[in-house]
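Missing here: one protein chain of the complex. Every other protein chain is in place.
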Amino acid sequence: MNDFNPMPPELVETPEEFAGQFADRDQTLQAYREMLRIRRFEESAARAYTRGKISGFLHLYIGQEAIAVATAQALEEGDRVVSAYRTHGFALALGSDPNACMSELYGRKDGLVGGIGGSMHFFDRDKGLWGGYAIVGNHIPVATGHAFASKYKGDGRVTVCFMGDGAVGIGPVHEGMTLAGLWKLPIVFVVENNRYSMGTPLERTLPVEDITQRAAGYGMKRDRFRVTSVHETHRRLKAAVDHARKENQPTLIEMITYRFRGHSMSDPAKYRQKDEVNAWRQQDPLERTGRALQQVHNMSEEDLEALDDEIVAEMRAAAEFADASPEPDPEARFANIIV
Amino acid sequence: MAIIVELPRLTDTMEEGVIAQWHIAEGDKVKRGQVIADIETDKATMEFESFDAGYVLKLVASEGDTLGLGAPIAVLGKKDEDVGDLLTALANRAAGGAEAEAQEPAKEDAATSTESAVPVEAEATPAAPAEAPAAQTLDNGRIPASPLARRLAREAGLELSQIEGSGPHGRIIKADVDRAVAEGVKPKSADTPKVATASSEVDEHGRPYATHEDTTVKLSQMRKTIVKRMGQSKREAPHIYLTMPIRMDEAAAARKQLNAALAEQGVKVSFNDFIIKAAAKALRVHPRVNAHYTPDGIIEYGNAHVGMAVALDDGLVVPVVRYADQKTLKAIASETRSLGTRARDRKLAPAEMSGSTFTVTNLGMFGIEEFMAVVNPGEGGILAVGAIKDEVVVEDGQMVIRKMMRVTLCSDHRVFDGADNAKFLVTLKGLLEQPMGLFV
Partner (left out) sequence: MPNLQIRQAIRDAMAEEMARDENVFLLGEEVGHYNGAYKASEGLLERFGAKRVIDTPIVETGFAGVGIGAAMCGLRPIVEFMTFNFSAVAFDQILNNASKIRHMTNGQFGVPIVFRGPNAAAHMLGSTHSQAFDPFYAHIPGLKVVAVATPYDAKGLLKSAIRDDNPVVFLESELMYSVRGEVPEEEYVIPIGKADIKRPGKDVTVLTWGQGVPTALEAAEMATRHDIDAEVIDLRTLRPLDNECILESVKKTNRCALIYHGWPYGGVGAELIARIQELAFDHLDAPVLRECYEDVPMPYAENLEHLVIPSAERGLAAILKVCYKA
């Protein structure tokens, strides 16, 4: 076992640097709103789960919202996001209807994929969300295939493929990245490193703490950073996306983040110490963005609460919508298997 | 309320029967008057029409079971009615008889035993052995047959038990059903080819003789009846036998003419038909011969109903030509042909086999010249008819060749005497030697 520090590295930034990340008021408010929408959606889903409205696996994105929001900002029309089974945040950030997202969790007809996929298989093609995969790592070759198609067609689209730190050891990741690097495909691989492969900390899963060192073997560029704000995440991701679009060059990015909930709803996360979680919470991008709105842009706590109320109402409405949505038709189980 | 269907008495002499074939299955709905089973009686295999309506809840008897009259064979009732208790009671009843016998010595033992608990236990467990036979019956019912053969047999109305299987493990396959349909169903032959083994006895060259195992052939209902009735007749009736040679040239000529005339109608009159008619007429002339003995007196029959013995593979039956004296030869010919065919198919109704007052039996087709028969109980005589053959006879000092036939009237001496017997034969001889009398 490696001796990796479970605590977040101390965030050293001057007040000016902090203010710099949130300089644009509208952008900051927009980022805050989008992150908050994801968080409130996830909380609404968690509540529905405890009421028995949602079953199966439910992996929440709480703590990692900035990544999804930054990604949505970094992409153009027609670009693709491919993710694993912690996908709700990407859907909402990309503009998927919360009613459809919640209905999918409820297993209802109005769900994003008609109640057929569930939490782990969110797909929303029109919004650029291309999955939704739940066999760890097996979407990396598929996302590579999307990038292959873009290069084959010359359509100028970029694919951004996300995976967790727990995925990087599995074979398909290696094979997909090998081909992406070999064929110089327009793709950005992003490892969302939330420090835990389900319940196992990365000091017990990674031989080398810096995952991006692997990029050398695939002939890719690399980047690695702490996710502290949408703004900074967007800036770094956008550079890789541009590089892919313009140069047909893939990049491997490791984004260091943290999930505040367990791996899934059924995970009590007893493998983490309270002070560890609290330390990470201190650096929660959502929290930081809210603070910036107050401190840098002089918004009042009431203003933020009013925004929160609005979003809570939106997500509660989504839950009510989902609850009222009909179950899929019995015939639906035979649909879309073979055409 | 469930109804127990009992083995019916289908002929006046029937004392036990065999379920030859079920036409219903458990779960079927049965209407009154519906044929539910074929039952082999002492005389024939007969259709059993249900007296009751309802759903078949249980077939208590299996095909092949020999049962006494009144034995429960099936249970009818309401759809899905629970008859578990009734069946248990039936099983206990069935087991009861055998058990009672089996327990007799046990009780004696118990009486000498100091352990008083023994008889109590014996009484407490009668249900256990009662269940065993039921399970056996179920297991025994399965006949190996391919699904296709089952379907074809069902469609052809054949029972699998009637078909010999040629497939692996005796499985009945399509070819077997096809054969059964084409050739008609024959009862499964009980005797398998006997395998010869070397005997310990040797011939003069020291070679062992081939030896075969004896086999026991189960008595059919018909055979049991023959055993009983022939035995009774021979034991009780003192038989006398008188043989008469009869010149059949004229009868042969008449038959030839008659058959030529009837050819277009498809009727063919046999010599036996001539004999039946002649015998019937002679019976009217000699009523003492048309009679039978009872301790209360000789009963002389008012009518001449002539029984005709028909040999089957495993026995014989005697269908009856009623009022044979009054029937034309053509009518008799049609009737005997129909009776003979249906007798061999075992399709005769009991009424067609009862009520004879006299019997004609003919073994001429085998070349038998003369023989003696056993009088059927209930009759006074049986006419045993031999073959017709050309013989040299002396007429008016000249040797001539005539078609000669010998008939033997075997009679019950209790009913009439030798002279009566002879007079009947003289009349019969006259009717056959100058057959014009048979046409009036």
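Order of writing sets the chain letters: A and B. Residues in each chain are counted from 1.
By definition in this document, a contact is a pair of C-beta atoms (placed from the backbone, for glycine too) under 8 Å apart; a residue touches a chain by one contact, two chains touch by 3 or more.
Just so it is clear, the structure is predicted and the values come from calculations on it, not from any experiment.
Asks: Thinking of the whole complex, not just what is shown, which of A:8, A:114, A:164 or A:285 touches the missing chain?
Replies: A:114
Asks: Among B:35, B:53, B:69 or B:148, exactly one should touch the missing chain; which is it?
Replies: Checking each option in B:35, B:53, B:69 or B:148, the one touching the absent chain turns out to be B:148.
Asks: For the chain not shown, which residue from A:63, A:89 or A:132 touches it across the whole complex?
Replies: Answer from the full complex: A:132 touches the omitted chain.
Asks: Among A:143, A:237, A:299 or A:315, which one touches the chain that has been omitted from the display?
Replies: The single option touching the absent chain is A:143.
Asks: Please output the residues of chain A touching the missing chain, sorted low to high.
Replies: Residues 112-114, 116-117, 121, 123-125, 130-133, 135, 138-150, 152-153, 171-172, 175-176, 178-179, 182, 335-339 of chain A touch the chain that is not shown.
Asks: What residues on chain B make contact with the chain left out of this view?
Replies: Per the touch rule, chain B residues meeting the hidden chain are 146-151, 166-168, 173-174.
Rule of thumb we're sticking to: only the chains that are shown with their structure count from here on.
Asks: Quick one: report the Å distance separating chain A from chain B, using the average Cα coordinate of each chain.
Replies: Taking the mean C-alpha position of each chain, the two centres sit 93 Å apart.
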